[in-house]
Structures are given as structure tokens and as C-alpha cells.
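These notes are about the structure you will find just below.
Of the protein chains in this complex, one is absent; all others appear in place.
This part shows subunit A:
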Amino acid sequence: MAETQSLTTAATGSVPAPFAALLERAPDTLPGGRIDWVRKAREEGAKLFLAHGVPTVKVEQWKYTNLRALLKIPFQVADGAAALGLTDLPAGDALTVDAHVLVFVNGRFAPELSDLEALPAAIRVDSLAKLLETEPHLVEPWFGRLADAGTLPFAALNQAGLLDGFAVRVREGAMIERPVHIVQVSAAEGAPTVHQPRNLIVLEAGASATVLESWIGATHADGPQTLRNSVTEVYVAPRANLRHCILQNLPETAYSIAATAAKVEEGAVYDSFVLQIGGKLSRHDLRVEMAGEHAEAHLNGAYGAMGDQLMDTTSYIDHAVPCCTSNEVYKGVLADTAKGVFQGKILVRRPAQKTDGNQLHKALLLDRGAEVNCKPELEIYADDVKCSHGATAGEMDATALFYLRSRGIDPQTARALLIEGFLDDVVDRIASESLRQAFADMIHVWQDRRLAAASRSAA
């Protein structure tokens, strides 16, 4: 602790008080506080975060996402569900789909809101804090190894302040049909709070499972702000197949900085879908390491932003070995003065011959004040690869609009159909029909929200 504190003092003042508070907790009382490697990881996280500081727009990776407003908020470290007295969840905010539902409030497991009963034996879902107490060896091989605290400043902060999160583990060869749905609630009462979920998903060799995440809030639209700084490390062992879907539907008082880092081994498939429709400022770092030959990654996503929301997807796909495939399609709709950011990098290392890497980002701008910043990046060192990237940003297609209107559809409905269609087009890439429906429903919710806001401001 002494070392951490001296580091805080030594820091240039670029680390604001709320974050410093996250670093200054007595380590012995924290989960895994007596385990040597956990303490070391915390210390390492603190050191790296202090070395980074909070990134400014001068840092290339944060060029379009300004955190200045965030730093002015006096966040306090958040309590869990029990302390908040949270007894049920807001209805309709999370994905609606048949699944094993587990709830985490401010990153801490809320057993009273969860349903662990029907989980098959081949899949385990634990609280990371509990696992650190009982079976730390199930955490150690992955913790901090997949999400690189050296290049992700907020992952370093998360590592330093490690408290709790979810841990999913699917046993070798197990085919889990029913999805596991982790509902993660950001909640604050009275004062603004910060919480740092630390999650782990491990699929053993040949396993197959679907993990869903819904990030939602439990505070009113005019309630205190929350900051969710999450890290999810994902390990997909050889021949395993993970469908990983995330819904970010936080209230407009919420800030979200999230990193998902996956390592995909030989012949394995990581199939990810992320829909962002909430939050005031939301950054998602998606990092995928193609670590074994013939691995596949499908990274698709959509976002709908309005008002003065900012939604940022920064992805980094690392092709380290030959014969892997990665496909990434993201589409966003931006209304009012909302801002979208898509930074997509594909790195193809010298040994990664026969790489097939494709990336596409499309943005639809509904209003003059809306803005999108797109930065695709291909860095290729192998000479026998098939890689592409593309980006478009534009207004609504007048020809399509006329086509719909020529069939009698009124302009408002026609626009709504085209906007939803624009996003549903990516949702269609989800293989499971019930999940497709669940995400299409959420896009519809967003659309209704947008129309309601538009009619409010018109009134």
C-alpha cells in the first residue's frame, strides 16, 4: 500500500481524486487480498495507470473521445445491490430472451436477483470475488494476461481496483444450448459512483456456449451519474465456439468505459455482437488475438446515438498465426448532435499468411449536428493475405425513401423503417433467431425513444 500511495503522490495530478480513491484501498480486505499474485497484479495495475494517466485527446487511441467532462464528476466507489437495497430490476431494459439469468449490481454478484438453479453441470458461473477466495487457480492463468493493462489505461485502473465481476467457465466439449445472460446494473444513490466489473469467460477445448451481457442502469434519468469501467477477458480454447452478445443500454447519466479482450485458439470461433443504445459516453475497446490457426472471429455491432451521446468502438484484431478469418461489420445511426467513433485496426503479423480479414463501418447521419469519426487501419506484414476495409458515412438514401413512399408509406414511417433496417442489417448476422429478435426489439426500443425525444423537442 505504501508503494501505491507514494505513486499517487508522485503522479502529476493527471489522476483525478475519484480514481486515486480506487487505488488507495487497504489491499488485505479486498477479494484475494492475501494472495500474492493478486496483490502484485493490483500493484502493477496501479503503477501502469499512474504511468498512463487518464488519456487526453492527444493520445492517438483517444483522439475522438474527450474524457474531460468525466473527470469533473466526483465519483465515489459504488456499493453492491444489498447495500443499495435493490430488490428488482427495471423491466424491459435488458435483453428479453430465454436464458440463465445472473445479476451483478455495480460489478458485485447479486445472488438474490439471480437464478443459478437450472445451470447444467458443465457450465459454471461464479462471482470472481468468490472464486478468488475458493479457487484462485481458476483465475490466475487469465487474469491480466488477455486485457493488456500496458496499452489500455482503464484496464490498468480496473486491475488496480479489482473487486468483483462474473466468471463463466464451460467444461471441455460441453455444448450449452441455453444462453447465460449476465445482467449488469449500474446504480447510484445520492452521489455519483464508479464501479469496475472484472469478468472472465473461459471456454475449454471443443466447448460451445452463448454468453449474453446486458448493461443497464437502475437510476432515474435525472439521478446521479455512474461510471462503469469494465474489463472482460475471454479465452476460447481450441475448437471451442463462443457466441458473445452485449447490449449497452445504460441510462443517459451513465459513463461506460469497457474493454473486451479475447484470445481465440486453433479452430475456435469467437462470434461477437455488440449493440450500444445508451449512456452519455460509452467507449468499447474490443481486442481479439487470433492465436491458433484456422481460428475465426466475427465481430459485429450496431449503435444508435442521439442527443449529445458519444459512442466509441475501438477494435484491434491481431492476426498472429496463419489461416485465420476475421470479419467485422459495425453500423451506427446518429441523430441530433450525437457523436460516433469507430477505430478499427487489423494487424497481420509476418507469420500470419492466408489471413482473411475484412472490416466495414457504415454510419447513417440523421441530423446536421451529428458527427462520426472513423479510422480504419490495416497493418500487414504477411504477403499472402486477403484483407479489406471500408467505411461510409452519409444521409438517408433518398431513392430508398422515395421507393417506400411510392408504396403509400408516410415519410415518418418510411424513415423509421430505413433507420431500423440500417441497423437490423447487422443484427441479421446473428445466427440465433431468438437473439436476432431480442436485438431487433432493442433497436425498436431505441427508435421509439428517439421518436419520443424528437416529438418532445418539437413540442
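Simple rule for what comes next: contacts are C-beta pairs under 8 Å (C-beta built on N, C-alpha and C of every residue); 3 or more make two chains touch, one makes a residue touch a chain; residues count from 1.
Definition applied: contacts and distances are computed from a predicted model.
Colleague: As a check of understanding, state which of "Beta-ureidopropionase", "Fe-S cluster assembly ATP-binding protein", "Nickel-dependent hydrogenase large subunit" or "ABC transporter permease subunit" is the UniProt name of the chain not shown.
Modeller: "Fe-S cluster assembly ATP-binding protein"
Colleague: Specify the residue from the set A:58, A:72, A:407 or A:456 that touches the hidden chain.
Modeller: A:407
Colleague: Need a quick check: the contact residues on subunit A for the chain that isn't drawn.
Modeller: Within subunit A, the residues that touch the unshown chain are 397-400, 402-411, 413-414, 417-418, 420-425, 427-428.
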